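Note that this complex is displayed minus one protein chain, with the remaining chains in position.
Up next, chain A:
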Amino acid sequence: MKRLISGLPLLAAVIFGGFFLWGLNPDRDPNEIPSVLISQPAPEFGLDPVPGLETPGLSQSDLVGNERPVVVNVFASWCVPCRAEHAVLTRFMEREGIRLFGINYKDKPEDAVKWLNDLGNPYERIGSDLSGRTGIEWGLSGVPETFIVDGDGTVLFRYVGPVVGPDAVERFTEALTQAGALPNVAES
């Protein structure tokens, strides 16, 4: 009994030390929010196109019945990281052949049109979410956020923040490959 009790402080130190070690891990992001959408069907939504753009709007039915997974990117012209991410997504679209859908989040249509005219428009469809209500349906915490949605409309992957930089691109590519959203890879 005495030996058991004398071991308790050590045990407590080990448990607390373990927690500290876990907390010190630089890869741990306390701001990371677990998404409830993963493995769930994409939320119900229907968005009109951005006025002034020829790109059609986006709704939930566009995400169902696709041959292969699609990428849904939430962006805005006022979002600075989106600008950097735009180049990455455009490259993914042109080189890897992903299908890219956009949700234009709380953006003035004229700003969005100008932004896309300046940078190019890699999106197949763009829905204009002026009120931000569709963003809530997706459990959005900010822009940009990027989702991979399976052909049957199931959300497979969520990336919070811009897909910019080697680590992010690697993680995203891995997710795309796993989802089978890269036709060029599948063929080779």
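Simple rule for what comes next: contacts are C-beta pairs under 8 Å (C-beta built on N, C-alpha and C of every residue); 3 or more make two chains touch, one makes a residue touch a chain; residues count from 1.
The rule is short, and it goes like this: contacts and distances are computed from a predicted model.
Not every chain of the complex appears here, and the one that does not is recorded in UniProt as "Cytochrome c-type biogenesis protein", selected from "ABC transporter", "Rieske (2Fe-2S) protein", "Cytochrome c-type biogenesis protein" or "Molybdate transport system ATP-binding protein". Set against the missing chain, the residues A:G102, A:P122 or A:G135 yield one that touches it, A:G135. For the chain missing from the display, the contacting residue among A:R68, A:R83, A:K106 or A:R171 is A:K106, taking the whole complex into account.
The chain not displayed touches chain A at residues 1-2, 5, 8, 31, 33-36, 43, 106, 131-133, 135-142.
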